[in-house]
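First up is the structure itself, then whatever we jot down about it.
For this view, one protein chain was removed and the others were kept in their places.
On to subunit A.
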Amino acid sequence: MTRTWLSRGAGAREPGSGRDAAGERPETPAPEAEPGVDVPEDASAEADALDERSSGAVPGAGRREEPSGAEPGDGPGGRPGNGRPRDSRSRGPRLRAVAAGTTAVLVLGGCGFLHAAHQLRSDESARNRALTDTEATSRVAGDVGNALARIFSYTPDGTAATERSARTALDGKAARQYTALFDRVREDLTAQRVTLSTRAVRTGVVELDGDRARLLVFLDQTSRRGEDAATTAAAQLTVTARLEDDRWRIVDIEPR
């Protein structure tokens, strides 16, 4: 690369340059004259261009510098194409200050409003949708009440169906507890011909926040052993439910 560059440069210099060698000068007057003419022409053109540009910029800057000397605030305001200095001197800084101040106040005020609104919304009362969202509240209450009635109702020969519905209605800790409990009593239930029917008599949603809910449920449980008379007992449960795939599933049951 270096060699090519050097050789080409040397070749290029040969015809046009008069500075190459002093001895060649008289032999080649024309090539010497050509660059001689070219150079001043180019230079003058460039100088003209510079002059033109500077005549546009320098005097303008000079003009602007005068007022900026009188009023320092105008300094940053001075931009190319920035019209009349007198106007920018008298109105510019004030307008700018007013605009900046207004903008700052508006932005700060807006942030204040947003913060206050966020505080209001993140308030614990407001986050709890129990009763405030009537549709969601009655839905979770209905789902959980029905689920409890199904999983705590069985006939001696129908425990399999009960366990099946428990698998869809329960999840997490509640599912594990239920399975453990049922494993213990399944044979007794069949042997003693126990029938249990459960009804959710009252359901109250304590807390409802998005996909989690806590409920207090009053149950009536009627059980019958063989041909004995049925007995009804009261039960109170605190239930935690989670919304999964648009279905409320019970994840925790705590007797009260």
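By our rule, a residue touches a chain if its C-beta (ideal position, glycine included) is under 8 Å from a C-beta of that chain, and two chains touch if they have at least 3 such contacts; residues count from 1.
Here, contacts and distances are computed from a predicted model.
Entry comment: the absent subunit's protein name, as recorded by UniProt, is "Nuclear transport factor 2 family protein", drawn from "Glycine/D-amino acid oxidase (Deaminating)", "Extracellular solute-binding protein", "Nuclear transport factor 2 family protein" or "ATP phosphoribosyltransferase".
From the options A:T102, A:T168 or A:Q192, the residue with contact to the unseen chain in the full assembly is A:T102.
Note that of A:G158, A:G172 or A:G204, the residue touching the chain absent from this view is A:G204.
Seen from subunit A, the chain kept out of the figure touches residues 77, 79-84, 87-88, 92, 95-96, 99-100, 102-104, 106-107, 109-114, 116-117, 120-121, 123-126, 128, 130-133, 199-206, 215-216, 218, 220, 222, 232-234, 236, 238, 256.
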